[in-house]
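What you see is the complex with one protein chain gone and the rest in place.
Let's turn to subunit A:
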Amino acid sequence: MNIIITISITAFIVLYAGLFKANKALLPLTVVGLLTALGFTLAAWNGNAVHFGMMQTDNFALAFSGVCIIGTLLIFLLTQNYFHAKSDNIAEYYTLILFALAGMIMMVSYKNMAMLFVGLEIMSVSLYILAGIRKRDFASNEASLKYFLMGAFSTGFLLFGITLIYGATGSFDLDKIQDYLIDSKSISPIFYPGVILMMIGLCFKVGAAPFHFWTPDVYEGSPTLITTFMSTVVKTAGFAAFLRLFAGAFAPLHDFYAVPLMVIVCLTLFIGNVTALFQKNFKRMLAYSSISHAGYMLFSLIVLTKNSENNVLVYAAAYTFASIIAFAVLILVKQKTGSDSFESFNGLGKKNPLIAISLTIAMLSLAGIPLTAGFIGKYLMFLNVMGDYHMILVAFAILNALIGFYYYFKVIVAMWFKDGAEIELSTPAQYKVVLLVSVAITLILGIYPAIILNLI
């Protein structure tokens, strides 16, 4: 509860600071607010408090809140020289990102479906504005309108699902729904369509195939920094919400929803990886790779064990920090060359070894090479499913991971082995901090995974 209050108050303070033209104070204020929220997250660890029957800050919620807050903090550090060049009203960017973060904290810690809906909407409405924040840029307009129409459409499905489940159980409370599923002799026939509709609604939000078609356009059209936010932190929060519902309240119905989920996972992996192969544009490639990573994260729900939630946490953390590196380098390259195609990465390694090494580690982590966090994430997911002898599924996923190698290595090859313009990037100090922290987290999680393995 303290976490949400701190973040919301920070958002208002930043808005007022913008009103009084205190542009230099915006970033320090935000960082202080987020660090305070992070402190509250650590202080509440093992507390398992329930707030008014609406939210439960158990370790699951706190761990995901921590990942979201750290990810947002790193993204805020990337704002140096980014918004100033484009607009005068930069306080609004900060405020909207903070409001979206407050919504996400609600999404990861809800105990009542009303909070799921409210949190999801607070997050989405902020993101609709952020996607279209460049009013004169046509791509940004288009991304915003598409995101808005698809988001509102998927909310309709989610709400209809919630309503049917309420009709069957008479409650919005997750514990009561679970008790209903365990105790009652015959489950009401309207419960099952409710589960499927909620699954569709949430799959839209996390961008899993066949409900992924908005993702590449929205990610490509939005400003790169907002894309970073959407494809890392927002995705993590979406998965936490997914998991809280399907691995928690609906766990007794696992036999029912496992089959449609398996179809979704296979489609997501296949479409994400194969389409990413044909992309010429680095930003769009990252959008498709984020679809395929959604597939790997949904893997944990196919076989529910006590480790499922922790596995998603590891995977989400690995994916978030590696993607932040990739997008940070993309922002730098685009500022210098004005293009985000693969060619603009040619020969980057000769003049900018530090940046090129960071990006190489990020790509290796996304591809899942040992000694990086991405490998641990994939390994845990596959191990979990292998325990139940879904061999064909694991083989299919490994095949897809191999396809992934190709397009991630394309970037590495372009940087180190191709001759290009040999531009020298100007790297502001804050970008160096972000790159170093993200690389450190990626390597530490890859070499000593024990620190995060039994967190939840």
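Here is the rule we use: contacts are C-beta pairs under 8 Å (C-beta built on N, C-alpha and C of every residue); 3 or more make two chains touch, one makes a residue touch a chain; residues count from 1.
One rule holds in what follows: contacts and distances are computed from a predicted model.
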Answering from "Calcineurin-like phosphoesterase domain-containing protein", "diguanylate cyclase", "Urea ABC transporter permease subunit UrtB" or "NADH-quinone oxidoreductase subunit K": the UniProt protein name of the missing subunit is "NADH-quinone oxidoreductase subunit K"
Please pick, from A:Y82, A:F160, A:F256 or A:F270, the residue that touches the omitted chain in the full complex.
A:F160
Write down which of A:Q80, A:N141, A:Q178 or A:T305 is the residue touching the left-out chain.
A:N141
Residue among A:L15, A:I190 or A:I369 that touches the chain left out of view
A:I190
Considering the whole complex, which of A:E92, A:D175, A:D217 or A:E343 touches the chain not shown?
A:D217
Pick out which of A:L29, A:I129, A:I187 or A:L455 touches the chain that's been left out of the picture.
A:I129
Just checking the interface: what residues of subunit A touch the absent partner chain?
114, 117-118, 121, 125, 128-129, 132, 135-136, 138-139, 141-146, 148-149, 152-153, 155-156, 159-160, 162-164, 166-167, 170-172, 190, 213, 216-217, 220-221
